[in-house]
Structures are given as C-alpha cells and as structure tokens.
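Not every chain is included here, but those present sit where they belong.
By letter and in written order, the chains are A and B; residue numbering begins at 1 in each of them.
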C-alpha cells in the first residue's frame, strides 16, 4: 500500500501517516528530543535501507525535523535557541573540514511569497568566497569560503534547476552544497513551524511546483544537504485529510451506522484523492493553503535559517556576531 | 434556515447556495446576459426587500457580477471588452452629474498579496482633484474631480477603516464613494475570474479579515458603490464544500447504502462547519486558499478595474487613452 496520496515533503509526516494506517515499518529508526520549556521538538528519522525508503516514499538518509510554534512568532529569544539547534544539527549531518568550500542554493521563486524562502535565505548568508586575498583582517581565519546562488524556477528560466546548479558547482567546486527550499506539509499546524534538514538531497519545486530532477549526492557528485520549511499545504491534501479525520470522529460516535462510511474509507485512497482534485478543478494543481501573515513570517524564517548557517559554516562567527550584525 | 456557513462575499453564490438547498426565495430578482464568443457572463442580482435580504444574508440593493476566466489570463483583447462592460454597468448603478466629485477607496492590506487589490487599483486611478486651476489644457473639460485613498487595515492603523473614510470624506466632500476590496468566494473557479459591483456598500475586511463597520450610504451619508474581486477561498469553506459535493456524487452512485451519509448530511450545516474549523486549527481563521500566480494576476485585475473606472468617471477619457497611457 502506498502512502503518497497525502502530499508532504516531511519525512516525519510520512512516518505519522504510516503509523495511522497501522502498518509495520522496517528500515526506519526514529528518535525524539524535546525541550518542553521552550516548546521545541527535534525528531531524527533515519531511513536505513531500501525497504524503509519504499514504505516512506523517500530516499535512504537522515531527516532531522525541528518543530516550534515560536518560529512563526516574533520571539527572538526562542529564535536564538532554534538557531543554535539548527547549527549543531547541521554539523552532525556533515562534518566540514576547516578549509571546506560551501555553495548554498536558494531554490524557489522570489516573486511568489510562500515560495521565496530559498532566495531570502541566500540574501542573508555571509558570503566570503569572492573576498579571497582581499579578506578584511577581522574576518581572516574566522570564515570558510561560502557562496550562495538563487537559480530561479524552471518555468521562468527554461532550464532544469539541477542543470544550473551542476554548471555552477563545476566552476565553484565546493565540498558541500546546501539547498534551501519551501516545502509542502500535510498538517496546517506545521506550516512555518518546522525546519527539516536532510542529507538525502531534494527535488526542486516539490513544495509548490512539480517534481523536477533531483539535487543530491548522486546527481551532483558531492554531498548535498537539503534544508526546508513547509510554507503551504496543498489544497487537495487539506480537503482529503480534514475529511478523513472528520469521518474518523463521526465513526467513533456512531459505530453502528457505518455502511456508507466503510464504503467511503474503502475507496482506494488514490481514488478519493483523485476525486477531490477533480472537484477542485480548474485551478487544483496550482491552489495552495497558506496563512495570511505569510509575508512577514517568511522573512523571520529566512533570518533563523541563515543565522544557523552563518554559525555552522563559519568557525569564527558566533551567536553574538549574528545578533549584532547579521540577522 | 441560514445560508451563512458557506463563506462568500458574492451575492451570486448566496443565490446559488439557496437554490442548491431547494429553498424558495422571495424578494430577489436575477437576470443574466451572456457573451458566449468571449466567454463573459453578466448576472444582475437585485435584492428588493427585507425578506430577500434576510434569506440572502446581504443588504437590499443591486449586485452585478461580471464573470470571465480571461480576467486572470494575459489576454488584453478580452480585457478591453471587460473594461467596457465594467464602465457601462458602473454608470447604471449610479448616474453621475458632469461636475460630480468622486472618492475612490482602496481597502485592504498592500503587504498581503491577495489583499492588495484595493491599494493597487488606487495607484492606477487618474486622480485629478488636486489639479484644480493647474489642470493641463488637454485635460480641461474632459475629467471629473477624482481622488483616491488607501486607508490601510485596522490591525495596522488602530482605527476603524470606516472612521478614516468618513473623516476624509468630510474634507473631500464627494458626491459618490467607490470602495474597492478583495473578496472571498465559495468556488475556487471564481477566484480572480469575477468582478462584483454593488450599490449596497461594503464591510471592509470581509474577504480576508473580520467583519468591520460598514461603509455604505447609511454610514457615509452619500452613495457608496462597492467593487470587488474574490481572490481567496476560506480554507474551511473549501473543505466543507468539496466534501459536500463529493458526498453527493457518492450517494448517487450507491443509493442503497446511505445510512452514514444521511447522518453526515443530517448534521446541522453549522455543526459540520464548526467541526471542520476545529480540525483546521490552530491557524484556521487565518488560512486561505489562493492560486500560485496570485502576484501577477492581482496586477492585471487592478489594471482592468482602474481602466473601467477611468473611462466611467472621466467623460473625456476613452478606451484609446486607457490603452495608450493609462493601463
């Protein structure tokens, strides 16, 4: 049985969905840490083999999720803690040599607000690769060679994003690529409240657009870390999912009258999802659900992620530098 | 029985919903014109008495709806036709004296893309009131005194929008106010494809925000024409509505097994809507559904509406002037 009819880019939600369906799951390990005081949950989902990958619908690799409702609020104290966790976990996904060269890629379309996360992160990265011998004295020995590129989306460039990244990577020759993108979640509660980091790479446009050529170690020939935040829920997923939860609640309260319900549940999930998409026509593939304050929140999230990167990538850049100059 | 559980600002959709529910409707007259070649439908809903107003959930008055999928496309030939219709119908809603003074109000928040319609229309209006004796020769006798204001939203100003409009209107002293706002529709197919004009006034923020003090003839002391385009569908309305249509389709195909379905339908509509809102928590009140290309489409819609206004309000401004200089 497949789990792909819910549209989500979060491994955590694939895992939840499988559990809800009561399925067995091999090849997947999950560990959770919680900071109750600050309301931050970190979940590490490890897909260890192809069986796990097949049930999860995601490639083998590590998927770290940081969840906190404070991300979308204007709470700089909580943000500082999230930045620290982000920087630390990024270091665990990939160990950087002191002289490593890094290329940050901001995926997405800066003109569509909920898709602009990647380009906005790139704007806030402390880029240093071009300084070379002109490095200001106070930065010498404190920074790695970092570059950042927002390649745009295929509909506007006419070029597969993976091609652009590969072409540029062949010139920059980095030791690691970090690709940032806006994602789609299944649950509205996770919108703008979750950061996922993974060493399994990414398919650009998975959040708001169509699946495209992958950017990962296999295609790029170097380690690729994907970092994303769900900023939307796909409209059909929202309807499907809400309906399912509603039916469950009603079935519980009227267990004797389930004939129709059973029929409804008995529909192949695929069929039901298709039916919803049809009803949502003509815009369906291009409709998304997003909160009203998305413009303001995207800016905050980009600040958190870029700050985490600046600390993780540059050995001599501290939380204090970030607070004072870089946020 | 109430129809208010679907969230819509379109009188046309209130009417449809009542028809779907198989209810009788007195005090409401509907006439429709269709241009099949260009795919433009114009519907005139007239609420003639308080009984009609009560069933429709909207005040007594005229509601003209122009529907065309070409609005959201980049098709300037169709746009020209829509502009003409808009200008003509605006003239039918209110007859302007040659020396009439007009105040256009752009409601909404210019920082939230689907709510920026009103401010964007204001930017494109040919404002002339300040020219007075400095009127350029080629405009003399060709234009009325038009002014335009985007008052912002109460959450950002701390002031009821109706108060701001009233205060300014007492200085400008116009013969008519036109208030433009982004609306909410029930059907995703109507998003960015419908213009509603009404002489019944408006409640600012009805599309994306909470209901606020009305801007209408009673509160302002002068005629108020409201013009709006639905740019979003409220998330709970989308779920409720999609679910209902799905259940209908399924009930038709399996008429014998309806116990659960009957129960589901038997729920007070209010109850069901409430249940959906609860499931959509915590963001519910602030989640909306909108198409991906909303940034580009809002600009086009603002151009169409402002062009229609420029022709309707200024006796000597023609379609040609609009094409050449004003769009």
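FYI, a residue touches a chain if its C-beta (ideal position, glycine included) is under 8 Å from a C-beta of that chain, and two chains touch if they have at least 3 such contacts.
Keep in mind that this is a model prediction, so the values were computed, not measured.
**Student:** Total subunits of the complete complex, with 2 given?
**Tutor:** For the whole complex in this structure, the answer is 4 copies.
Just so we're on the same page, only the chains that are shown with their structure count from here on.
**Student:** How many angstrom lie between the centres of chain A and chain B, each centre taken as the mean Cα position?
**Tutor:** Comparing mean C-alpha positions, chain B is 36 Å from chain A.
**Student:** Which stretch or stretches of chain B touch chain A in the complex?
**Tutor:** Chain B residues touching chain A: 69, 111-113, 115, 188-189, 191, 208-209, 235, 238-239, 242-243, 245-246, 249-250, 254, 257-264, 272, 275-276, 279-284, 286-296.
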